[in-house]
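One protein chain omitted, others in place.
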Amino acid sequence: MADGNGKPKAQMLDELEKGPWPSFVKEIKKAAETSPVCHDLMGQLEVSYEEKRSHWKHGGIVGVLGYGGGVIGRYSDLPDQFPNVAHFHTLRVNHPSGWFYTSDALRTLCDIWERHGSGLTNMHGSTGDIVFLGTKTDELEPTFKELTEAGFDLGGSGSVMRTPSCCVGQARCEWACYDTMAACDDITRTYQDELHRPAFPYKFKFKFSGCPNDCVAAIARADLSIIGTWRDDIQQDDAAVAEYAASGLNIQKDVCNRCPTHCMEWDGKKLTIENKECVRCMHCINVMPKALRPGKEKGAAILIGAKAPILQGALLSSVLIPFVPAEELLDTLKELVSRIWDFWGEYGKNRERIGELIQRVGMANFLDGIGLDPVPEMVGSPRDNPYIYFQGKDGDQGT
Amino acid sequence: MADGNGKPKAQMLDELEKGPWPSFVKEIKKAAETSPVCHDLMGQLEVSYEEKRSHWKHGGIVGVLGYGGGVIGRYSDLPDQFPNVAHFHTLRVNHPSGWFYTSDALRTLCDIWERHGSGLTNMHGSTGDIVFLGTKTDELEPTFKELTEAGFDLGGSGSVMRTPSCCVGQARCEWACYDTMAACDDITRTYQDELHRPAFPYKFKFKFSGCPNDCVAAIARADLSIIGTWRDDIQQDDAAVAEYAASGLNIQKDVCNRCPTHCMEWDGKKLTIENKECVRCMHCINVMPKALRPGKEKGAAILIGAKAPILQGALLSSVLIPFVPAEELLDTLKELVSRIWDFWGEYGKNRERIGELIQRVGMANFLDGIGLDPVPEMVGSPRDNPYIYFQGKDGDQGT
Amino acid sequence: MATAPVKRITDIGPPHYEKFLHPMIKKNYGNWKYHETLAPGVLCHVAESGDRIYTVRAGSPRLLSVATIRLFADLADKYSGGYLRFTSRNNVEFLLEDKGNIEPLKRELAAAGFPVGGTNNAISNIVHTQGWVHCHSSATDASGIVKCVMDALYDRFTHEDLPAKLRIALACCLNMCGAVHCSDIAILGIHRRPPKILHETLRKVCEIPTVIASCPTGAIRSATVNGNPSVEVVEEQCMYCGNCYTVCPAMPLNDPENDGLSIWVGGKVSNARSAPTFSKLAIPFIPNNPPRWPEVVNAVVNIVDVYARNARRFERVGEWIDRIGWPRFFELTGIEFTRYHIDDFKYAGLTFARSAHLRY
Partner (left out) sequence: MATAPVKRITDIGPPHYEKFLHPMIKKNYGNWKYHETLAPGVLCHVAESGDRIYTVRAGSPRLLSVATIRLFADLADKYSGGYLRFTSRNNVEFLLEDKGNIEPLKRELAAAGFPVGGTNNAISNIVHTQGWVHCHSSATDASGIVKCVMDALYDRFTHEDLPAKLRIALACCLNMCGAVHCSDIAILGIHRRPPKILHETLRKVCEIPTVIASCPTGAIRSATVNGNPSVEVVEEQCMYCGNCYTVCPAMPLNDPENDGLSIWVGGKVSNARSAPTFSKLAIPFIPNNPPRWPEVVNAVVNIVDVYARNARRFERVGEWIDRIGWPRFFELTGIEFTRYHIDDFKYAGLTFARSAHLRY
């Protein structure tokens, strides 16, 4: 794997330097210029490419003092061949809301990681963290020390609240119906303890999207998905609508006909929206951003339960609270979260996500448990099977 | 319950003689004029109305010689009070395809039933049979004898092929894409043995509808649902379309906009159907029967598995064979049925409908079992979960 | 007196339908061109040959005495050459060659108390089941409720003024012989108490493993009662489906105080426009209130009226609700949304509102 000079001879990986898209192999090689760790990473990866299999062992538990998460332990199963990656742990560093940085902040992170690790990162991990990719056990604490001194902290791993993330929101998007970045930052900060010290049955993710476009995939990837929306009518600028029409947009075909509720009418001159029937899908607004905008009464819908397929199949989040005004969002959310976590803590099985727990005990029982009244917005449709568990002992339950 | 004259005093039931809709109570009273059984039926029913509960006992096994089905045993739990309905069995008489009768045939049936039973019927039962409602055990065989002599036979009950039924089809409907009545009659006749002698894990129902309007509810109520359809283009008469438009039909709104695939265009003069995208839903044809008709290449789709909710929830039938030309329908159907029944006989559990069996073993295994290749028409969409059972032992399965 | 044994006739099947077909139908079989509606309940089918057959459809209580069947036979003789049929929803249809016979037939039917209608966008007859008239399993009566509801909807049968077809069905227990599961409006008899076990009977007539296996929720466990093997029901796990009763007479569910009705909406069978779909829960429970079940009648009439006022042309009940959304359905009908509406059976998760598509 290594030629006479100790340089990685990586014929297969070299193939991945070719082509127009930026190459991760080039990145590893760049890092290898200052980090011997990366030589061995290349070497082991080349073996994986040859043998078509991972050469990492199932992770062990490593971390920094007082934290139960934020580090993923990783060991090579070819430590003799590639001693520099015998340990190759990652640190998950909590990113700032919206993934905004100054050049200085980035350089600080680079300097720390060059000193203590491979110099390789993921910007960012799928949950949103800055991922410091690969270091040894005894570098963990020093890295952490420098990070916190620079104002950074670790993100989540294990059975904790995971690093919340959010879309760019009001920082640069005209559609944000609440301040996603403030909410994400506040929740992250409020639940520091839950982020760093595993006390849950399993992981719990928050994602904040400012509108139903859901640019942070909250509905698919977060146990609690906060999605901005509005309650009143779409703001409409008729002159701007006319301009779109004049500039060649086929409003009938590309806007009205694609409206999921067919609640728009275009008579060639005037666009009429039957707002009572609009489901706030964003399509018309997306197509005509200068002419249409979300209403003025802004806020968010809170949905619960998304997750990947293991164990009982993937879940999408579903509506828990149809609308909270923006001003009340954080209070409502915190009140809600504490009840949800209490319920989950009491009834959740080990490695059972909240969405799975709801499926297991039933949504109605879950609502009872957290003290929320059922509303029809929570369901796509009412049950179609007659297998109803009626409650109570008296003669008139269920009426 | 009975006044001095032995006449039923039925105050609650009397209420049901009022109102414009034809009254079943009047029917019972009419029958009571010649049948003492109906007095006691009224009496017991009045008790049920007072006490809000059924007074029938769980049925016992009664029947006619050599048949395992066609009779539902029924006993009163108030036999002392209403001795004439102490036994109150029903006979299910196989109706002629399409529920067509001559007045003479009906009179024959009436005469037989007046002689041997309550003189009350259901025209018809939910499965389609002529239901002779209420007689004693020792009247069963004589009734049967007279029925067969008059050319009638019993229908199904228990774990048999149930009485098949069909829509009026080509007898009076311009849309029938195959001869539903012939198919229903042929299948009924071919499988006499399976109809009369229980040899299945559970019931098995056939229903034949001539087109996707499905006037016999095959897709919801039959284990095998044969639904007529066509393969080529909708037959279109432009002049007649124009007439509909002239007579005030809003073709854009009421036809085009309601087409599920939006494959129709109306420019105010000419209707254009993108037939490749038409799903043969029938809507446009239903609205403009003089202008549009099913294509010329007619046949049927065969769907499998519908049933009511007990045990694991209701099922709708799903596509098994997307299209069989009308000429080949009966041959294909019989070939298919024999393979399905073999598979069901071998793998079906007691009281497991075919639809439930398919759910349990998996559609792909069922297809294997009956020797049918999977085609994409069988699914609403392919699986969305990654839990695939790959087959075989070699390295290339699943490719 | 000993008689020689006559050969017993069996397995002859039903009479062949051809014997019962009107000559004009036989002639034009498979060659119909189009149809028109002349009036509610009166259709005219036109054949390629130019022949026309007129259908007059009358409502029926389904539970018919031989007297009434003979009346129909007489009317058929008088007006339709002796030919008639019944429909898949238990109406009776007279098949007329002579257009002039339509009105006299209608008059005679009216006089005898049989309304003509049920075609197109009228409400047709209610598909239903046995109820207290013949079934042991029933949580309610069938014919009685049907009579009351149809009395109230009589004008909807004789007029075609709804936005689209509206099919009502009734089943008196969860076996759903009325196949109510795909109806625009379904009335379903339900039990709400676990079976009361008759241990003595059970011991004699039921197989314990079969009983245990019959329960979809696994609520039945084996137990020793008075020293004998029997079963017990974990009450919290029972949702009163009655399947144990079906397999074992010693597990009756009847309970006058707790049996009653539920109302379901938005199902359909036809493939027209939208795909066939199940009915969904609208009202979880209405007590039995014979003989006229006013609460059930009001509930159904209310849903029909709200639908009639709000749906667009060619929108079936379910298609209308799809457009306006369930929250508005509950709002418009004034029906309360409860915990029972939220599915908790096997596919529950898929019925939750899994999008931010929201109306306020």
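Just so it is clear, A, B and C label the chains in written order, and each chain counts residues from 1 on its own.
One rule holds in what follows: a contact is a pair of C-beta atoms (placed from the backbone, for glycine too) under 8 Å apart; a residue touches a chain by one contact, two chains touch by 3 or more.
Nothing here was measured: the structure is a model prediction, and the numbers come from that model.
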- Message: By the document's own contact criterion, which visible chains does the hidden chain reach in the full complex?
- Response: A, B, C
- Which of B:Arg231, B:Lys290 or B:Lys334 sits in contact with the chain that's absent? B:Arg231
- Message: One chain isn't shown here. Among A:Gly59, A:Pro79 or A:Pro325, which residue touches it?
- Response: A:Gly59
- Task: State which residues belonging to chain B touch the missing partner chain.
- Result: 212, 214, 219, 227, 229, 231, 260-262, 276-281, 301, 303, 305, 315-319, 322-323, 355, 359, 362-365, 367-368, 374-391, 395-399
- Since one chain isn't shown, list which residues of chain A touch it in the complete complex. 12-13, 15-16, 18-28, 30-31, 33, 41, 45, 48-59, 65-67, 72, 74, 88, 90, 94-107, 109-111, 113-114, 119-124, 126, 128, 133-134, 145, 148-149, 151-153, 165, 167-168, 170-174, 176, 179, 181, 185, 188-189, 192-193, 196, 212-217, 219-221, 227, 253-254, 258-260, 279-283, 286-287, 289-290, 293, 308-314, 316, 350-351
- Task: Just the residue numbers, please: which parts of chain C touch the chain that's not shown?
- Result: 271, 275-276, 346-347, 350, 354-357
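To be clear about the criterion, only the chains that are shown with their structure count from here on.
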- Task: Taking CA centroids for every chain, report which one is farthest away from chain B.
- Result: A
- Message: Report the inter-centroid distance (CA atoms only) between chain A and chain C in whole Å.
- Response: 48
- Message: Using mean CA coordinates as chain centres, what's the gap between chain A and chain B in Å?
- Response: 50
- Item | chain A: positions in contact with at least two other chains | 262, 384-387
- Item | Touching two or more other chains - residues of chain C | 174, 176, 181, 216, 241, 278, 345
